[in-house]
Every structure is written in structure tokens, then in C-alpha cells.
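Only a single protein chain was left out; the remaining protein chains are all shown in position.
Labels run A, B and C following the written order; every chain starts at residue 1.
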Amino acid sequence: MIRTALLVAGKDLRIERRSRVLLWQVLPFGVMALVLSGLALGPNHAGNSSAGPGLFYLVMLLVALLMINRSQVIEGSSGTRTSIATLGLDPAGVFLGKALALALELWLTGVVVLAGSVLLLHTALVGSAEALPSVLVILAALAAAGTLYGALSGGGQGPATLLPVLSFPAFAPLLIAGERSYSDALHGGALWQWWVISLVALVVYLAIGILLYGVLEDS
Amino acid sequence: MIKQLSQRLLGPVTLVLLALTFWLGLWVTPPDRVQGNLVRLLYVHPAIAWVALYVSFGTSVIASSLYLWRRTRSVVMDRVASCAMEVSAVFLALTLITGSIWGRPTWGVWWAWDARLTSTAILLVFALGYLALRRANDDPELRARRSAVFAIIAAINVPIDHFSVDWWHTLHQGATVFTENGNFLVHGSMLWTLFLSLFAFTLLFFWLLRARYRLEVQRDARYAASLDEALAQRRREGVH
Amino acid sequence: MSSSSRVVELRDAVVLVDGFPLLSGVTLELESGSLNVVTGANGAGKTSLLRLLGGLVALSSGSGVVSGVDLTTGDRRELRRRVGWLGHEGSFYDDLTATENLTFAAKALGRPLDEIGRVLERVGLSSRTKTPAKRLSAGQRRRLGLAWLLLRRPETWLLDEPYATLDDEGRTFFDELIGDVVKSGASVIVSAHDPLRSSALLPRTITLAGGRVVGDHS
Partner (left out) sequence: MPDTEDTFDLTPVAAPPTKRRGRWRTIGVLAVLVLAVLALLSQGLLHSLNYFETIDQAMNSRAQLGTETFRLEGVVKPHTIDRTSRGASFWMTGGDKKIFVDATGSPPQLFQANIPVVVEGHFTSETSDKFVATQILVKHTATYIAKYPNRVKAPNGTVR
């Protein structure tokens, strides 16, 4: 399973490097969304609002949706699906591989958007640095859940509009845990409750993915 | 014989019990010292919430997991799961509505970010997501598999949602922590009416589930008939 | 190889996708190590039959055993690993180059990586190893799929209308290749509009219409 996972992750990242969708489309989108949210807050609030953490995770949620869709689209074309099916890869391995690749991409974008929120929204640098571990765990949970929901909503051929409807209720607790631990980190020390929520969510989605990804995959 | 009897009696018994609950709830039981007649919602809201969160959602999740398990996989399980989820969507919406009606006079607002209200709302979005997923797939087998997986994910999210919303709502930086004593003292006739309402609404759920299930059976029968027709027509293609 | 000498045993196989019966009751037995050609008009169910034999689509009703895997109770993933598929939609990942695609597939099934250069050259893609698959022409993409089959060397070859866009030189290349494959002991099932031109191969020809077998002469 692990070997397949690494193989699939390597493939996804290589496709990303070659097609540069992340670098030239998703990253700019992330930063632009942050700028827009700053504008939305209005001039006097943008600089010193306590909404920094909330906006960060809202932007990361939108970025995650784009990436989940992208992660499924590359598998989507019928020629690809048929030929990959004849490789008979272990579905759990495929799930872990794709989730891992998605997590790495989300981490990269997350760091960039985090830096953006420190620069643009003046959220405290030290606090944001302290919040980084919790950000990484939440983004990993988003990647695991996202890969699962990507397959659920049609795996690349289904309508892209289905993904948000299905995934938002599941992303809600991750958003809450993320925002709370980030803003607590700004005031010094996150409460352990948020670590419980994010770690449990991560483990749960990885477990469900390993168990049930195969059910979703073979059409 | 018992099966037919219970089948035929389910509807009437449910109606009688519901009527009894409303009669007791509205006239016989006394008003509350603080809330006056508003407390009569006590005989509706908890019962609907109980059915929505545990009975209907539970039925759907159990049926879905049975569907996923190879040995108990059958069309019946898929139908029960989808019908139960549809009914639970209705009950979840009713829970929110009756909850807001009750909350309005006490909180002064229709919607307060109360922990229970918010996690019920998240569950309602899950149920609607489930129905959207079922509409998005028209291949019966694929649809059944995907909605079963989604129901399992929704079930496991219930505790996650509950606690994340609960802590989000009540947590402060360095809040004092002690267990809440949720003793539920209801007096005399109010208590009996409450239990009656729980029972009556649970029966209502099964009655609605059965009605919806029968509709689904007919729909599947029509679908199967269209399949046979398509099969026959396809075979004729090969003959000329 | 499966104990019985038959690679395919189907009984009233029906395949339904989105409510449409692609196969409406196929009963068929094919010997292993043989060459079989499936012909029939467009939409007769040729591709669906091949996909069923490759474990790429589920059996809606009826029963069947292919390369020792039961289509209803068996593990279709196991069956998919035992077949080689060549479709006309190009294969693997559009964003990866020919070499990267073959490396990925080879690692997935434990095939030697050093043979990749040779198989690409054998199918005439040695000058295109670095270009992403999406920039290859349809014919070249099909040859990439063929290169993978040469590297994979499956027990059963499922070729979906390989002759469709080939010129004369390509046709002779394919006839010759199929001859080698059958000689080496693999079973080959080809779908084509018209029966094979060259008689040297003496294929068994199965004609489909309306999703069923209507003709079968070897």
C-alpha cells in the first residue's frame, strides 16, 4: 500500500510540476482572494482586524476546492481511467498517494497565503509562526477529506458543483478548529481541544479513505 | 399474520397516539411558571429532535453500512438508507424550525449560535448533500455505493461536528471547566406526555419511512420495466 | 494460467450502464492462446464486450469467468491486472511524457525499467520520448499504449479497433505483431469493423449485433 502511495504521490506531483497549474493559477488565486478579503473588510479594519485567522482559512478552503477538483480531473479522462484501471493499483494506496500530494500542495500554498495574511492583514508574525503546526495538520485533514470527497463527487467526470455541497459540512469542524487554534496562537498557546478535533478528523478521514476508496473508485 | 396486522395498524395507531399527545400537551398539562403556554413545545421539539438525530439518521447509517458489507448488500438496504435519509432531512428541518420557534421568546432572536442548533444545522446540510449526491448519479449501483459511503462519513462527522461546535461556542481562552449538571426534572403529567410524544413521533417516522419505501419500490419497478423494455428493444436491433 | 483451457466463459452476460443495456445477453466461450476477432456494426457492443472481458465494467446479470476470475464474485481488480488494453482514446496521463508514463506503469506492475527505451523504439516513438502525451497525435498515443503492452506482455490482449486509423504499412505491422503474440501463447481478442484481411492468421470471428452474439465461425 505504502509503495503504491509513494508512486501515485510522485506521479501527481510530477504532473503538477509539468503542468504548473498550482504555480500559475492556484497560488495567485490564493493571494488575490486574501487581497479581496482585505478590501472587503474596509480600510480601517483590514489592517488590524481579528478576522485574520478566519479569512486565512476561508481562502484556504476555496483554494482546497480548486486543488481537489484538479486532483480528480487529471484522473478523469476516459482514456486515462481505462489504462490506469488495467494497472490494478491498490485503491488505499491510490487514496493515500493522492492525499499526500494534495497535502504537500496545500502546505505550500498555505505557507504563501499565511505570509500574505501577515503582510496584508497585519496578523502577528510570531503568532502565525506558532500557529503553523496546527495549520499544517488542518490542511492535511482537508487534503484527506478532499480526496475522499473528490472521488465521491464523480471522480473527475461528475459535475464540479457537487463537490462543495458534499464537502462543506465536513469541512466546517476543520474550519472551526483551524480558526480557533490560529487565533488562540495569536493570544499565546492553543487550547488542546482544537488539537483533539483536527487530529481526530485527520485520522478518521485517512481511515475511511483506506477502507472505502476502493468502493468509490471502480465504476 | 402478525406482519399484516402490524402493517395495517401502524398508520391508525400513529395517528391516535399523535392526537393523544396533542390533546394532553395542549389542554391537560399545566403551563410552566416561567414560560406559560410556550412550554407546550416541550411535547413536540424534543420528540422531533430525538427522531431526527437518532432514529432516522441512525436507520439510514445502519442501512448504509449493511449495504457496504458484501454479505448483507441488497437493494432493500439501499432503499431503506435513502428513504430514511429523506425522512431525516424533513425531521432535521422541523427540529430547527421548532427549535427557533421556542428560542425566539427566550433568546429574542430566531437563530442563536447555540451549540445544539448549529450542529443540527450541519447535520441537515449533510442530509441535503446526501440527497444531492443521489440525484447526481443515475446508475443505480454506483449511486447506491456512493451514497452509502457518504452516509458513513456523515455519521462519523456527527460527534466531530458536535464537539467542535460545542467547544467553539462555549470555549474562552482559559475558561473554567466543570461538568454541567443537566438534570432534567419534569413533573408529573408533563413527563408522561413527553414520553408519549417520543413514542408517537417515532411511530410517525416508521410510518413515513414505510410509505416512502413503497413509493421507492414502485419507482424501482417502473425503472426495471423500462430496463426490460430497453433490453427487448436492444435485442430486436440484432435480429433484422 | 487458468486450469481449464478456456480463457473466457460467458453465459447470458448483460451489461447495463446508466440504464442502457450495452450487452443484452452474451453467451460465449473462447480458447486460451487463440486469436479472436469481434466484428459488428457501430454500437453493436464490441467495445463493451472487450471492456467486460478486461474487468473494466461490471456484469449486471448472467455469469462469466475470465482468465480464472469469476465476474460476479471474484476480484475484478485482479482480472484487470491480467489483461492488456489498447483503446483509441490514448492512454495514461496527458501531462506526462511517454517515458514518464511507461515508468509509472512499469513500477506499478514490476516490469523492468531498462526495456522502456527499446519498446518505445520498437513502436516508432523513440523521437517523441520527451513530449507530453497530450501533444502526441491520436495514432502516436495509440502506439504509446502498444509500447506499454510490449513492456507488460499480458496473458490476454484486448485490442479495441486497432486498425481503425492505420495506413497499409501500419496494418501489416499489426498483423505481424498479432501473429507473434499468439505464437508466444497469449490470447488475443481484437474488435474490428471488418474481418481481418490477411488469412494467414485464421482468426475465429464472432459477430455481434444488438449486444448479442449473432454469428461465430472459426
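Note that a contact is a pair of C-beta atoms (placed from the backbone, for glycine too) under 8 Å apart; a residue touches a chain by one contact, two chains touch by 3 or more.
These numbers come from a predicted model, not from an experiment.
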Which displayed chains the hidden chain touches across the whole complex: A, B, C
Residue touching the undisplayed chain, where the options are C:E9, C:D94 or C:E155: C:E155
Touch with the omitted chain, as defined above, among B:L18, B:I160 or B:L227: B:I160
Selected from C:G19, C:G117 or C:G185 as touching the chain missing from the view: C:G185
Absent-chain interface as seen on chain C, which is shown: 75, 77-78, 81-82, 109-111, 121-124, 150, 152-155, 169-170, 173, 176, 180-181, 184-186
Absent chain, residues of chain A that touch it: 1, 88, 90, 92, 193, 196-197, 200, 203-204, 207-208, 210-211
For chain B, residues in touch with the removed chain: 30-36, 38-39, 42, 104-109, 112, 156, 159-160, 162-163, 166-167, 170-188, 190
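FYI, only the chains that are shown with their structure count from here on.
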Chain contact graph, described as a line, ring, star, complete graph or other shape: complete
Chain of greatest Cα-centre distance to chain B: C
Chain closest to the middle, measuring from C-alpha centroids that were averaged per chain: A
Higher-contact pair (C-beta pairs counted), B-C versus A-C: A-C
Distance between chain centroids, defined by C-alpha means - chain B, chain C (Å): 48
Approximate Å spacing (C-alpha centroids) for the pair chain A, chain C: 38
Overlap residues in chain A, where contacts from two or more other chains coincide: 219
Two or more partner chains touched - positions in chain C: 58
Chain B contact footprint on chain A (complex, rising order): 148, 152-154, 158-159, 162, 165-166, 168-170, 172-173, 176-177, 180, 184, 187, 191, 193-194, 196-197, 200-201, 204, 208, 212, 215-216, 219
Residue numbers on chain C that touch chain B, as the complex places them: 14, 16-21, 24-25, 44, 58, 208-212, 214
Contact set on chain B toward chain A in their complex: 68, 122-123, 125-126, 128-129, 132-133, 136-137, 142, 145-146, 148-150, 152-154, 156-157, 160-161, 163-165, 167-168, 171, 173
